[in-house]
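Yeah, one chain of the complex is gone here, protein chain that is, but the others are all in their spots.
And now, chain A:
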Amino acid sequence: MGDKHIDELSGVETTGHEWDGITELNNPMPRWWLWTFYATVVWALAYTIAYPAWPMISSATTGVLGYSSRADVKNELAAAEQAKSAYVQAVKAKSVGEILADDKLRQFATAAGSAAFKVNCIQCHASGAQGSPGFPNLNDDEWLWGGSIDQIYKTIGHGVRFDGDENTHASEMPAFADILEPKQITEVAAYVASLSGTADTPELVPGGAKVFADNCAACHGDNAKGNKELGAPDLSDAIALYASGQAAIASQVRHPKHGVMPAWGARLGDVNVKELAIFVHSLGGGE
């Protein structure tokens, strides 16, 4: 050490490293590079003082600026809440009918309802609200419990055949296997199927019509158009909740299946239920 190796040609000091007779020049750094390097060192040190950086035993330094990404998220969420609070207050204060009539408020409620629907409803009603056997399609124009905005609002809020809510839609269809003769059930199934043009045994239809008038018309109506007060479906249209066809109808007459929907008012709160009602109403079948 101590010996300076000077390259003869350039007059520049070398590092003393040699490979196959080639030595490495030891030129100084360009000034701009050096100053940039110093600046980054200063920046890095200042950064670790200003911001959370150094790991300690159980936590880390918090930095003199007191920055935290969690606080940031909290602030952003609070700001988002603040930004929509005017709308939320309006939704809270107004009836669903009034919300529907207000263009801006309806758009807000539809978007919020769409989000709530994706979290709470698609498990049964499917992501496009098209339902599946036993779970009604919310896009169409047939409503078991009514398709006006107030009726939809009530149905979502109080549920269907839900034990925990005394205002829930409670009516059920009796199991006719205990009431009617098997032949009568076959006849009435043929009659109901004929209403939407799918009867397998047309010769049974006249007999079925009589069975229907005696046993079914009380709830489903004389012309089988249903009764929304009782949740009795319209049997004459092209839409079937469980399945169409004479055999499926006969099975439903014998031992009816009954869907259950929770009362969402208690779970989600009134604002969310209103938003959901507006959203469902907007799907195309709202009356």
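In this section, contacts are C-beta pairs under 8 Å (C-beta built on N, C-alpha and C of every residue); 3 or more make two chains touch, one makes a residue touch a chain; residues count from 1.
Going forward, contacts and distances are computed from a predicted model.
Taking the options "Cytochrome c oxidase accessory protein FixG", "Multiple sugar transport system ATP-binding protein", "Putative secreted hydrolase" or "ABC transporter permease" in turn, only "Cytochrome c oxidase accessory protein FixG" matches the UniProt protein name of the chain that is not displayed.
From the set A:165, A:187, A:234 or A:275, the residue in touch with the chain omitted from the display is A:234, counting the whole complex. With the whole complex as reference, residues 27-34, 103, 106, 127-130, 137, 139-142, 234, 237-239, 282, 284-285 of chain A touch the missing chain.
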